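Note that this is a trimmed complex: some chains were dropped, and none of the rest were shifted.
Chain naming follows the written order as A and B, and within any one chain the residues start at number 1.
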Amino acid sequence: MSNISNPDTAQVLIHALPYIQKYSDKTIVVKYGGNAMVNESLKDAVMTDMVLLSLVGIRIVVVHGGGPEITDMLRRVGKQSRFVNGLRYTDEETMDIVCMVLAGKVNKELVQNLETRGGRALGLCGLDGGMIHAERFQVEEDLGLVGDITSVDVTPINDALGKGYIPVIATMAGGPDGAIYNINADTAAARIAAALGAEKLFLLTDTRGLLRDKDDESTLIPLVNVSEVPNLVRKGIIQGGMIPKVDCCVEAVRRGVHSANIIDGRIPHSILIEMFSDEGIGTMFL
Amino acid sequence: MSNISNPDTAQVLIHALPYIQKYSDKTIVVKYGGNAMVNESLKDAVMTDMVLLSLVGIRIVVVHGGGPEITDMLRRVGKQSRFVNGLRYTDEETMDIVCMVLAGKVNKELVQNLETRGGRALGLCGLDGGMIHAERFQVEEDLGLVGDITSVDVTPINDALGKGYIPVIATMAGGPDGAIYNINADTAAARIAAALGAEKLFLLTDTRGLLRDKDDESTLIPLVNVSEVPNLVRKGIIQGGMIPKVDCCVEAVRRGVHSANIIDGRIPHSILIEMFSDEGIGTMFL
């Protein structure tokens, strides 16, 4: 930065003007995860982006999972996980740890980080105001307290946005039986974005985006129409860990979100760069 | 209940009318702790009381600590506590556990319990919207991340009350350095009650109230003027664990709360009984 002069500063701001105009008063949901949530300096960059976007009149909603910190905590309390067909069985004790890490650690650190940067943040979870309801995930073998979202009520999120807060949301869900359920954070973000009528859903990942050749970052596909997805899966271009990410983008777009972007959380300020330049980075699903 | 007839039901409701009128639109802060937070059936009774009071037009705010669950969790992760003059030193690792239990476990269970009973609850903590700020507690020997409240901003609580939620508040505080501090939940409750201009602060405890003879529950002192407190301390009537409870009541009343009550959380529905009968239970500080 030191070699950017004041007139350049002005030019950059003026250059950003049409993008700010484009997103003014629009709702943007950021699914926050991966390296950008673990690496402290990347985390600081994302949080600063959130405060900036909120300040220029964009309605920012942060949705997060718990990432490796849940695994770490389970290990610390010596909890042995049982796996069912490769999926972790969530018993009550595990759910307790999930809750504590999600809503008591990750969520509060994000809120405090935003507040320290001058943002006004409000930590919420899927239980507040009955925001997310789920039922027991119906698969052949029981997975315990793993939930399938049955309804999303974004009233508490809109209440917070309406009062000028940046809502930061930990994705647990309440069950019909009063129990608390573990749900997939990407799916929750897609459903919340749709229910909010969001303009955009950003999925922060540890990849450049969707690559035609997964070993060559220069083969990035910048734009995908959701109708092309089945074909891309057939061709093996969408595969492995990318499948649930893409599914989540497709879900969001199908339910009315204008676009969903898989972007690289390893690049500092990737959200700002994506929103404030014409080229963009990562892959956008329309 | 089975032997209370319908006409009696009507009579009880009618009997409650003047009390409902008295507290309508008033703010009541409940500092929730002790047995009432551990025993499941007592917890259910308190939560039901909160939903009922909220429904009849009383602005209910629940403030809670973490009680024995923090100790339990520290033990589970094998964290050895260092004690300084008998006080637990709060290092970062301990603070992490405190946060997780307070905001990720106790707070969420209360929110979910209230929601299940038809209440509309919103889980908050002292970090949200910069609600509670603290600085490092200044004593001779360093206690780590133990904080002294420097300011309380109840805007997020009023925002939640204004939208019809029951705010449930975990009492951590943000420090000037961005760190999260552990603060005394009773003191936080007193400060919040004062800042809200509350009508009443209830401290749920495991005692009948203030007893003239601590071994004889029949010597309960129903009413204490805060000006009499120093004298009662001198006489040894206020002593031991009762001292911080009473201090908290005095703090609340001095800062403008109309009355502060120490009541017995071991009696089911003790809050309802206190509010809806003339005799009352426990000790009221005016």
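Rule of thumb we're sticking to: contacts are C-beta pairs under 8 Å (C-beta built on N, C-alpha and C of every residue); 3 or more make two chains touch, one makes a residue touch a chain.
Values in this document were obtained by computation on a predicted structure and should not be read as measured data.
Novice: Quick one: 2 copies here, how many in the whole complex?
Specialist: Identical chains making up the full complex: 6 copies.
Throughout what follows, only the chains that are shown with their structure count from here on.
Novice: In whole angstrom, how far does the Cα centroid of chain A sit from the Cα centroid of chain B?
Specialist: 35
Novice: Would you tell me which residues of chain B are touching chain A in their complex?
Specialist: 73, 76-78, 96, 99-105, 107-109, 111-113, 115-116, 120-125, 127-130, 156, 159, 163, 165, 172, 174, 178, 180
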